[in-house]
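Excluded from the complex is one protein chain; the other protein chains are retained at their positions.
Labels for the chains are A and B, by order of writing; each one numbers its residues from 1.
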Amino acid sequence: MKTRRVPVITLLTDFGTADYFVGAVKGAILSVNPAAVIADITHEIPPQDVETAAFTLLAAYETFPPGTIHFAVVDPGVGSTRRPIIVKAGRSLFVGPDNGLFTYVYDREPAHQTFHITAEKYFRPSPSTTFHGRDIFAPVAAALSKGVKAEAFGPLITDEVRLPTSLTPRIIHIDRFGNCVTNITRALFDNAQHPTLVIKRKVIDTFVDFYSAAPPNTLFAIWGSAGFLEISVNGSSAAKMLGAKRGDAVILKPQKGT
Amino acid sequence: MKTRRVPVITLLTDFGTADYFVGAVKGAILSVNPAAVIADITHEIPPQDVETAAFTLLAAYETFPPGTIHFAVVDPGVGSTRRPIIVKAGRSLFVGPDNGLFTYVYDREPAHQTFHITAEKYFRPSPSTTFHGRDIFAPVAAALSKGVKAEAFGPLITDEVRLPTSLTPRIIHIDRFGNCVTNITRALFDNAQHPTLVIKRKVIDTFVDFYSAAPPNTLFAIWGSAGFLEISVNGSSAAKMLGAKRGDAVILKPQKGT
Partner (left out) sequence: MKTRRVPVITLLTDFGTADYFVGAVKGAILSVNPAAVIADITHEIPPQDVETAAFTLLAAYETFPPGTIHFAVVDPGVGSTRRPIIVKAGRSLFVGPDNGLFTYVYDREPAHQTFHITAEKYFRPSPSTTFHGRDIFAPVAAALSKGVKAEAFGPLITDEVRLPTSLTPRIIHIDRFGNCVTNITRALFDNAQHPTLVIKRKVIDTFVDFYSAAPPNTLFAIWGSAGFLEISVNGSSAAKMLGAKRGDAVILKPQKGT
């Protein structure tokens, strides 16, 4: 079987799936490169929530094959002076607004390069001021998928916008199952150590390797599939049980040996 | 890189994404043409809301490449005598029920042709009476994508069903961000004029070119990406602030020069 060489273009937006926005982006991509292979990551980022977009992109992008182009558009500043950019990072390319969306990618890929998209010949004719996803980012992503180099779209920049990061342990995401994803990574621990957590005044000192290993109705910590420590309950929502929301502080007590 | 020649088939329905309906349509298409390229526009049209479907299709279809086949099925009359049709309009093809769904396409493409689908040999065997999306429209769209001409499916008709249209300015759509899309187009104005609007007794006389140019918490008018005048608030929902819903009247006072 011959392997298709066309790169994948992933889509990650806050456009929702009820409007024409996602369809218009797909059409704009396919109009430039009818052979493009489009894979939706999500369009359900909460409106204008750049931080959730940044986390979701981080957790998804590395599973895609080399050469994948990630179209990531959560863009409260659309039409203003915020820059449209391309990021070359590791084996991947990213296209979107320069508003911090790629912060975690920058952290994970320190040798990345960022280009300010200025070459208007790659835009749709008469781009709107309200929908750069369709009129700028989509045709640029499609041009990249046809082999145009990132360098061709504009100058290298080094002052990319980053989200304010904080080393304070906290919840950075709550998923569909109510798992509370923290920003705590394994790098903070010896292999032999399991953390004890305190969140919303509840002590969490159960640590398990898989969900159904936990006793019922018990909050536990687990290394999640995105590489971060998560707080979960088997068969129920930890977020509900804790009354937790994104941003809530987590107190970390590394103490228990395995 | 060789460009794929297979036309895109877009899907626009009120099927939702929680049931088996969309999967069954995709399967029915791929069974006829395994090489078909399927692009979801949306499946979140409110159940049986033909008018929203018509607007969403209008706003999305022109971005797709020539030859694209738009499968659009919001079909309260499924199984009754309402006709299944193919519309050839501009560089696009449309497949769906003859219930007004293509009204805005007819308006934009006056030279369109409409065919009543009667050639049962293109249907799935023993089509159900409740799911023509799967049993009639999907295999017809797939046959079109393999190169069968629209003329082969049945006779030309000229009495297509249209939505009752009204020139009264009003809100025709509210999007995920709470933007209120009106049916007001630029054709109503000189280039030098910016309209003042009154909606729900509120006067809207701020007009901006992009969202973040507007002062905070201020309702403003803006030319939206679908080509219509929209009422918006930067970073918030205009629909909520106005208590507006689809169908609400808009009073138009064209008066302010730029």
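Definition applied: contacts are C-beta pairs under 8 Å (C-beta built on N, C-alpha and C of every residue); 3 or more make two chains touch, one makes a residue touch a chain.
As the structure is a prediction and not an experimental result, all values here were calculated from the model.
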Next item on the list: Check each of A:63, A:126 or A:158 against the chain that is not shown and name the one that touches it.
Entry: A:63
Notebook entry, point to check: If the hidden chain were put back, which of B:19, B:107 or B:209 would touch it?
Noted result: B:19
Next item on the list: Spell out the interface residues on chain B facing the chain that's missing from view.
Entry: 5-6, 15-28, 30-31, 33-35, 38, 40, 47-48, 76-80, 128-131, 134-135, 146-147
Item checked: Absent-chain interface as seen on chain A, which is shown -> 1-5, 8, 10, 12, 17, 37, 39-45, 55-57, 59-65, 68, 175-177, 209-213, 222-226, 235
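Everything below uses one rule, namely that only the chains that are shown with their structure count from here on.
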Note to self: With centres defined as the mean C-alpha position, give me the chain A-chain B separation in Å.
What the structure shows: 30
